[in-house]
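What you see is the complex with one protein chain gone and the rest in place.
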Amino acid sequence: MTPNALDMLRAMARIRAFETALSERKDHGFQLLSSGEEAVAVGLASALTERDQLLTGGRSIGPAIARGVDPRAVMAELLGKTAGVNGGRAGRGHLSDPASGFFGAHAVVGGNISIAAGVALAKQMDGDGGIVAILFGDGACGAGALHETLNIAAKWKLPLLFVCNNNQWSVSTSREDALAPARLSDLGKTFGLPSRTIDGLDVEAVAAALGEAAQSVRRGEGPAFVECISIRLRSHSTTARETRKRDELAELRTRCPIRRQIARLGLDDDAVEALERDAADFAAAALAFAEASPYPSAAEVLTDVG
Amino acid sequence: MTPNALDMLRAMARIRAFETALSERKDHGFQLLSSGEEAVAVGLASALTERDQLLTGGRSIGPAIARGVDPRAVMAELLGKTAGVNGGRAGRGHLSDPASGFFGAHAVVGGNISIAAGVALAKQMDGDGGIVAILFGDGACGAGALHETLNIAAKWKLPLLFVCNNNQWSVSTSREDALAPARLSDLGKTFGLPSRTIDGLDVEAVAAALGEAAQSVRRGEGPAFVECISIRLRSHSTTARETRKRDELAELRTRCPIRRQIARLGLDDDAVEALERDAADFAAAALAFAEASPYPSAAEVLTDVG
Amino acid sequence: MLDSAVVATKKMFFREAIAKAVREEMALNDRIMVMGQDVGSFGGSYREFDGLFGEFGAERVRDMPVAENASIGIGAGAAAAGYRPLVTITYMDFLMLGFDPLINYAAKLRYKTAGGLTAPLVVKTTAGAQGQGVAHSQCIEAWLMSVPGLTVVAPSTPADAYGLMKTALRADGPVVYIDHKRLFPAPGEVPVLESLVPFGLAAVRRAGTDVTITAHSFMVRMALEAAETLESEGISCEVIDLRSLAPLDMPAIAQSVARTGALVTLEEGQLTSGVGAEVAARLFETTGHRRWARVGALPAPVSSNPVLEAACVPDARRVAEAVHKLLAR
Partner (left out) sequence: MLDSAVVATKKMFFREAIAKAVREEMALNDRIMVMGQDVGSFGGSYREFDGLFGEFGAERVRDMPVAENASIGIGAGAAAAGYRPLVTITYMDFLMLGFDPLINYAAKLRYKTAGGLTAPLVVKTTAGAQGQGVAHSQCIEAWLMSVPGLTVVAPSTPADAYGLMKTALRADGPVVYIDHKRLFPAPGEVPVLESLVPFGLAAVRRAGTDVTITAHSFMVRMALEAAETLESEGISCEVIDLRSLAPLDMPAIAQSVARTGALVTLEEGQLTSGVGAEVAARLFETTGHRRWARVGALPAPVSSNPVLEAACVPDARRVAEAVHKLLAR
């Protein structure tokens, strides 16, 4: 058992419970949840230090929490409350907390990749040893922004870790139907980046591979690219139609990264119960905090525009 | 001597003479010439049939002429005259003549690549056996449009031949400074395309390689990618500052594809003189035709808008 | 005009009206194809292409990767080469990613080829705010209106969604067809038999005598709501649904304002250099000045926050207020 294997499991369980609690409320419109993808978020977070920054696409709740953003402030943000990490105005797909090393989500698919490269450029010029990680989906790999950014990041040797969370779907479109490369990590290889494709359901493997990649980036060897193959256990969003068959989903659930880590660690029923209780408490505390916070006032609409 | 080796030489010489004649006039503002790149245009044209279409970036005079567009109408177009292939309104960087298999130039760098894929989609649906070639520069390889189009073209197995004329410069920026991939043809390889990098100064090699690539595209095997490494003997445009040193340019001139083909074919002085006379006549006829044509009238400004 | 003709109709949702138009046109013209994200077996984000994939197959109804630039470029190229692609861009905000092929290529193609080539491309996209946040809520149709060579339409009823889509799929040059997130759940009567809504024709949605309100897309409903309220206060509003933004039906607006003597322009997007500014400018150029007020979003991004979103975009109350103020002048 690696030192933080249990911590990583706990972190995954907390994300799952948090998102489940959130999904049971309807007052947020809809949310992009990450069941099945927790190992990527948690493994990635374990590879980052205080000096680093993480940016993500719209599916950002798990990564933000894994990175250490106050879960209460995340919940409040997602429910549009003033105690939210951005006062309730960023909401789904846009939350950010640079002080916690979470530079932000951005819900335009592919849109945060070049932004992350800019943050990495700042890090490089600061010379403080920090790196930047950008987490994006398989869907984003079709976007030209990735290509443009890979090229410049490679030429400038930016301290940027490209992490593709390949959950194999962009809404209803499969990775196979959408993307021609044999492996998505080939996209990094073309530009000379150290590039790997790994099992994104194995949190320890993710932590190890991303830890290694982050090290090479941190050593100043330029960007690296890691594709984590994961699964999406729920539909694209809490209001989107599920397009996969029941039996396909049932099969997917057998590969749940949390169940897998529980099995690997050989937790007994008591330990699992404790894990679930901790996670439920975590979610409940966040929800209670968020509920206690008010909505912003309409008068705020013109503040902080430009 | 391959059957059309002399024809290809003549075609290259004609392009050179045409562009030289054009460059000596100042009433066109400026032009993007292709000295040093004639072998790519002529070799590519030799790989295309009547049913095919060619699209290019802004450096389009040589390719248009090689493709068989009436040189007189090209000259008139470049001088803004009504006898131009587009009535004098497309001008530099935008000329087109689909009836001659030249679907058109488009001066936005990278901007014609997806358009070409659309034309290729039309060809595929027509099922008439025609293919489309898109000629773009090394500079265009930095643009996201290339990535997006490569991916879709690969997935849809479009009859599209990607031809990168890598003249090693984008204005003042060298290919090395701008682009990270070891070979630009690696960009095609990532998407599973048959991809090669060839000597773009050897017209016979270009014709052979592009002929082969065009065949595989024509057989329905999907797109192919060929990078032709060429040289640009003049500055970026007729009004752009030259940034390279005299001796560098002198060295480049020794690699001129026309001189090379003359040497390979062992032409004697008389044959060279005949070649040059033919080329000069070709250019002079085009210029005379263009000069005889009037400018459009200002009243035309609102015609054919939408 | 459609509204005054007597035609058999059937109640359907906006999305069904779109699908009906596309289905009919695809059956008539085998050069029409649909291309975009999740338009295939999924049937479109709002089910607006439901069933087409099954009926017409994967050749003519194509899922595309997230690649807005190339999607529009490929559509434009196929259009120039003789097909009639309908390219969908999920939200109008992402249309910016495809502006280069749309505006720098497709909209200029006929001009630069002196009529030799055209790009009969339809780009369908969805505008407006419905809790989706700063980068998924914008209304930038005023920008598109200003592009020579582009046609821009934005229906507010299922019947117009149907009739304008059919016209778009027969048009000569690029058309941007804008629907709205909040219109998809709206039912309405749609002609059963084939019927087209021509470009450049506005529709009077409500006759009135005191003030003319122009609007398009979802805001037509806000105008009608406001008109309802105002009627109870004795103010009679004429509501004009622009439907087509480029070309604009200036005669219809002029006729109405000639009668009412007052104009409120309403749009969900930004007022600055917006649709309303243009409607008023063109009107006054021919008729001389009339009383005018414009209503649009406040000058701020549209947050997904329900309070801030509601504060930012116009609603019936703000329209009614504007009418009150204008008539009090």
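A few points about this structure:
So that you can tell them apart, the chains are marked A, B and C in the order they are listed, and the count of residues begins at 1 in each.
Please note the rule applied: a contact is a pair of C-beta atoms (placed from the backbone, for glycine too) under 8 Å apart; a residue touches a chain by one contact, two chains touch by 3 or more.
For clarity, every value in this text was computed on a predicted model and none was experimentally measured.
Shown as candidates are A:G29, A:G111 or A:P257; the residue that touches the absent chain is A:G111.
Interface note for the absent chain: among B:I15, B:A143 or B:A209, the touching residue is B:A143.
Among B:M12, B:A83, B:V108 or B:L135, only B:V108 touches the chain that is left out of the view. Taking the whole complex into account, chain A touches the unshown chain at residues 53, 86-87, 89-90, 94, 96, 98, 103-104, 106, 108, 111-123, 125-126, 144-145, 148-149, 151-152, 155-156, 303-306.
Within the complete assembly, residues 69, 93-94, 96-97, 99-100, 103-105, 107-108, 111-112, 133-135, 140, 142-143, 145-149, 246, 269-278, 280-281, 284, 289, 292, 294, 299-301, 303 of chain C touch the chain that is not shown. Contact between chain B and the unshown chain involves residues 29, 80, 88-94, 106-111, 139-140, 142-144, 170-173, 177-179, 241, 243, 295-302, 305.
FYI, only the chains that are shown with their structure count from here on.
Distance from the chain A centre to the chain C centre is 36 Å, each centre being the mean of its Cα atoms. Chain centres here are Cα means. That of chain A falls 45 Å from that of chain B. In chain A, the residues touching two or more other chains are 142-144, 177-179.
In chain C, 64-65, 67, 69-70 are the positions where the chain touches two or more neighbouring chains simultaneously.
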